[in-house]
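The complex appears here minus one protein chain, its other protein chains still in place.
Letters A and B name the chains as they come in the text, with residue numbers starting at 1 for each one.
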Amino acid sequence: MVHGELWTVKELFVLPNEYIYWSIQIVMYPFMTGLVAGAFVLSSLYHVFGIKQLKNMARFSLVFSFALLPVAMMPLMLHLQQPQRGIEVLMTPHFTSAIAAFGIVFSTYGLIVASELWFVYRKHFVKTALSLRRKADKNPLDQVKHLFFSALTLGAYDVSGAALHQDEKAVKILAGIGIPVACFLHGYAGFIFGSVKANALWMTPLMPVIFIMSAVVSGIALCMLTYIVVMEIKKFNVRRAQSSSSNLPTSEAIKGIELNEIRITARYLLFFLLFAISLELLDLIFRGYTAVKTWDILRSVIYGKDFTDIFILQYGVGNLLPLILFLWPRLTIRRALVGVIFVLFGVFMMRWNVVIGGQSFSLTFAGYMHYHLPIIPRNWETFKEGLAGALMVAATPFILFWLFCKILPVFSQDSEELH
Amino acid sequence: MKGHVWRPLYAVICLVVLVLAARYFMVPKDFGIYERGYMYGFHRKSAEDYWKAFKVKYQFNTDYCRDCHAEKYSIMQTPHAIIHCENCHGPVLDHPTDPEKLSVDKKRELCLRCHLPLSYPTSGRANIRGVDPITHNPGIECSACHNPHMPSLEAMK
Partner (left out) sequence: MISRRSFLKNAIKGVAGLSIPLSIIGIAGPRKLFALNNVTAGVRWAFLINTYKCVGCGLCVKACKTENEIPYDANVTRTWIERYVHLKDGRVFADTPKGGRDGFTTSKIDLGEGRYQDIDEKDIDKAFFVPKLCNQCENPPCVQVCPVGATFQASDGVVLIDRSWCIGCGYCIMACPYGVRFFHPVLQVAEKCNFCYHRINKGLKPACVDACPFGARMIGNIKDPEDPVTKVIMAERVNVLKSEYGTKPQAYYIGMDEEVR
């Protein structure tokens, strides 16, 4: 079977070799890198611009963006027909290609986030390593842990005030470098699409900017979502433990912090959301107004075939509804929760409409292709480029985050522990 | 700045060295920039040889079959002279050793490729005589009546 034939249905005049070659995993790719970039930008708002109210959110979103990082590469590996050769991008990069620098940009960004995390949590590593070293009767697990944390310290055990101050400075610098790199990482994903001159829907210089804006939106939304979920779990635990100990913060106290944090973050979310919508509408209006040769087929796709996906699901449910939910006075946690879920859905639909929508018409401008997402994984191909593969990609960052939480004190309220 | 601040940088340098070392071993020696420059000519030179050495299946040489099948060359006096033997008899490959015998496509569909009448103005198709396959002796191979090597109606079997 030809790659792409399984999920492509052709209508009218379509060239024989045309299929929807870039399927669900390529929808996931900009969606996941968008979350990475967005989460990082959110954390940098605190580290670089010193927005104090975002302190809790910042620590958390930094770790989260690190957990998302390997996942940004996963959809690409699942999409490649020859994944075992993926390393060639680093071996013989052909820089005239928009994706050749991916390996380099991606690893640069990964290293920046990793170093930033190292500086933020260095004190924790040192403390843990030293306490494990002092421990008299180490069982095998402790020995492994000791080795692990000793490695994490990279041999730097100086946790004096001066050294920690240096760390703080380094975090600030790294976060500063990180913002443009994060934006580049994702604007770059936009460039990959925007520079394909053969594709009438993709080719626009606005694409990278639109991608960055919606990336920040989705990143903030995901951080808010996860933050709410984690805080709810915490509240639940506190309520259960309240009877046994009294020096824990009450569930009301947690709720107060949570609501405050959410309301401030929501403001940033709104700002970026409005910006993203304006750019997308500008793009749409501009295409209709200039109405070049390809507009006939684009119009029939945008206002006809994909109307529900674009105007109802993306703009309606994904943009308009959350705007109303967030702009309505006296934001509550529950309303924010519903809002961010809609926002995430909207950004996903935007990626979908770009990637799948861009391939839903033929190069002949006289035919259409319809995409049918493989739901049941009958073989490897329908697994990795179907619903199951997409869900696997979506679930992985949460598993990684849970693992990181085992190593790092992400939600520690102890201000001594962290900067 | 204190020394410990540079620790992550050392780790990064180690990584870069690792990648460079991997490049040394993994990249084929003939990989480079050739005639068409970095944009269009960045490749492994031996990939060209792969395609040059690709196996030829069709000879499409008018005289190739003559040594053994001279009697069939009466086709050269007919309108079918323009059709190469291999279009109906399949690729020569290493015939007569492998395969020893070539098959022949006798299906009606083969003849209909040209002889289904489509009176398309501005296309050569309009000038070819054709039959309606639904009414014209359906189910019978064309070669039962027409000799493809001598297709004129006067020479009908």
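Throughout what follows, contacts are C-beta pairs under 8 Å (C-beta built on N, C-alpha and C of every residue); 3 or more make two chains touch, one makes a residue touch a chain.
Only a predicted model underlies this, so the values are computations on that prediction, with no experimental measurement involved.
In the full assembly, the chain not pictured is in contact with A, B, by the touch criterion defined above.
Only one residue in the set A:70, A:93 or A:176 touches the chain that does not appear here, and it is A:93.
For the chain left out of this panel, the touching residue among A:81, A:139, A:160 or A:290 is A:81.
Annotation for subunit B: contacts to the undisplayed chain at residues 31, 34-36, 39-44, 47-48, 50-58, 60, 82-84, 86-87, 90-91, 109, 112-114, 116, 118-125, 128, 133. Listed for subunit A, the residues touching the missing chain in the whole complex are 1-5, 9-19, 21-22, 76, 79-83, 85-86, 88-89, 91-94, 96-100, 102, 192, 196-199, 362-367.
By definition in this document, only the chains that are shown with their structure count from here on.
Taking each chain's centre as the average of its CA atoms, subunit A and subunit B sit 46 Å apart. On subunit A, the positions that touch subunit B within their shared complex are 87-88, 90-92, 94-96, 107, 111, 114-115, 118-119, 154-156, 158, 162-163, 166-167, 170. Those residues of subunit B that touch subunit A in the shared complex are 1-5, 7-12, 15, 19, 22-23, 26-27, 31, 38-39, 42.
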